[in-house]
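With one protein chain removed, the remaining protein chains of the complex are shown where they sit.
By written order: A and B. Residues from 1 in each chain.
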Amino acid sequence: MNRRLLHIILPLATAVLFLVGWHTAVKMSGSDIFPTPYEVLRGLGELARQGLLLKYIVASLFRVSWGFGLAVIVGVPLGLVLGWFRPAYAALNPFIQILRPISPIAWIPVAILWFGVKDTAPVFLIFLASVFPITVSAMAAVQNMQQVYLRAAQNFGLSGFPLFRRVIFPAALPQVITGIRIALGVAWLVVVAAEMIAVNSGLGYLIIDARNAGKRYDLVVAGMVMIGLIGLVLDLLVRRLEKFDEVRWGYGQR
Amino acid sequence: MKFGRTILIVISLWIAVITVLHGALNLRWFDKKAEVGTTKTFGVGFLPVTCHLTCPVTHFINKEMEGRDMFQPMRFSGWPELKEMFIGRSKDMPASFILAPMAIALREQGVKIKIVHLGHRDGSAVVVHKDSGIFQTADLRGKTIAVPGRYANQRLIIFRELKKVGMNFDDVKIVEMPPPDMPAALQSRAVDAITSGEPFMGQAELDGYGRTLWQAKDVWPGFISCVLAVHEDAIRDHRAEIQRLVNGIAASGKWIDQSMAHRMDAAQFVAANYYNQNPRLLSYVLAKPPDRVTYSRLKPLRAEFEEIERLGKEAGILQGTAHFEDYVDDTFAPDPMVVQAPHFEVKK
Partner (left out) sequence: MDNADMEKTITVRDCWMSFPGKQSGSEIHVLERVSLDVAKGEFVCIVGPSGCGKSTLLNIVGGFLKETRGEVLVEGAPVDGPDPGRIFVFQENGVFPWLTVEQNIGFGLLSRPVAEREERVKHYIAMVGLAGFEKSYPRELSGGMRQRVEIARALAADARVLYMDEPFGALDFLTRLKMRADLIRIWQAEKKTILFVTHDIEEAVQLADRVLVMTKRPATIAEEVRITVPRPRDLDSPDYLAARDRIFAIMGMDAHGGGAV
């Protein structure tokens, strides 16, 4: 069998196996609370017909796009500067390392107090969840940069901002992109927690709302499935960044 | 650098597209029919439970009768978020439905709020698994009971009943749990008994695995779980508006209790437009029995709050440093005998 076909068939086989296992397990347990795959699919169909599915996906993507986008705009330059200037690193790194392990869930009360329950609060939470991985990876990228590039650049008389723009930034870029990819995963991961705040749309809200709605665990699982699938698509999209000639050198042979 | 430019263009486009889509689908930017928000609206916090039913009913009746309502119900999924919004963002949400002991506790802690009205009476129950062998309060000894939160009045009603049979909190295990998770927890026997406001108790009954140990109305007649509380700032600066809100709540409570037809109508429009729950469930808890939860006689009474205060102190959740006149302003609440239900019927 040719390899490309195998790469399509194998994951599909795993998925089928998983769904069959899921269905059988639900049936055997006799539970009428946990839904079967078919009930989840029906729940998704119901949401799609009401137009809610699209609305919720758009709302979650909107919040992740803004929160994550802001995190990139803040995190990448901050990380590069911290990686380059030792005093800045000394001043700010401990602070960042303290903030970094605090779960976004712990920030929920703060987010509500500062931003209320409009879109700003979840955007803030997603920003917080993704800005630290991005900053730290950009910082490490500069610190781990091969010295020979720096020396070559200095040899050509580069310093200050041109050195940053023409050598330090491109040399760090592959690792920065890897950090961005990981951070996007984290950002999407916290969408449920971020939407626990009383916003009234989004896939995270769908899960929380379905819990309120009585025995609608089909919708809970439907929300989980959609979050998983969109997460997969996002990861595939960011992986495309690694294919650009300007950064491909940084990922070794694949 | 073609890399940089491509990425920049793609990302800008994406942000623009997703923002416009979100604006169109969820924020109704382009909806011409949407109310033009010229006049300021007051947020009123609520949870999708029957204890807060008068909140959406008032909003619905006002909107249907006058085309708009100056109060904007703000739905929350859990007590902590509602409380944080209420105490932290009093400009956006000056009023909220809230657990009575929680309101008293917040007052004790220096949050300048006043209870101006009750939200309901009764409408709570203790439900056990049908196979649990718990048939009376004394059988709860050593069992795990889920309550909605530290400051839930359901916690106090458990305490009150345990006392009657000579037990206290040391004889049972109390766990805190968001009410929406309770039916599933009971079904899986993760807990032995659950107690919260409706419709979650009714749901456990309706789904067949729950059996009501007792209804609040049978052991503590006139039981109050939730009240309407308002920031003192708003009372000072917007007296007329608060009065309107309280009148609306009192009147719509009267309307709900006026007939079974009204209850069924309320179940329908609240389930569809506010709670996003199965209308059958709301209909069930509003009808079986019809006095499971009631919405008349909602003026705050000193004796009742003093009992909550006393129980709260005994149960260790209240300090006893705030008294009726500190946390209640009953000048807004109309005399229940003279409250008139609005002449309103749902258009079929």
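Quick note on the criterion: a residue touches a chain if its C-beta (ideal position, glycine included) is under 8 Å from a C-beta of that chain, and two chains touch if they have at least 3 such contacts.
Since we're looking at a predicted model, the values are computed, not measured.
Novice: Let's see if you follow the contact definition: name the visible chains touching the chain that is missing.
Specialist: Touched by the chain not displayed, across the whole complex: A.
Novice: In the full complex, which of A:Ala171, A:Leu206, A:Leu219 or A:Leu234 touches the chain missing from this view?
Specialist: In the complete complex, the chain left out is touched by residue A:Ala171.
Novice: If you put the missing chain back, which residues of chain A would it touch?
Specialist: Listed in rising order, the touching residues are 146, 148-149, 151-152, 154-157, 167, 170-171, 173, 245-250.
Heads up, the rule we're going with is that only the chains that are shown with their structure count from here on.
Novice: Any idea how many Å lie between the Cα centroids of chain A and chain B?
Specialist: 35
Novice: Could you list, by residue number, the parts of chain B that touch chain A in their complex?
Specialist: 1, 3, 6-7, 11, 14-15, 18-19, 21-22, 25-26, 48, 74-78, 80-82, 84-85, 88-89, 92-93, 178, 180-181, 183-184, 187-188, 199-200, 203, 207, 275-278, 281
Novice: Show me the residue ranges of chain A that touch chain B in the complex, using the header's touch definition.
Specialist: Counting only chain A, the residues touching chain B are 31-33, 54-55, 58-59, 61-62, 65-66, 69, 108-109, 112-113, 116-117, 119, 196-198, 200-201, 208-209, 211-217, 241, 244-247.
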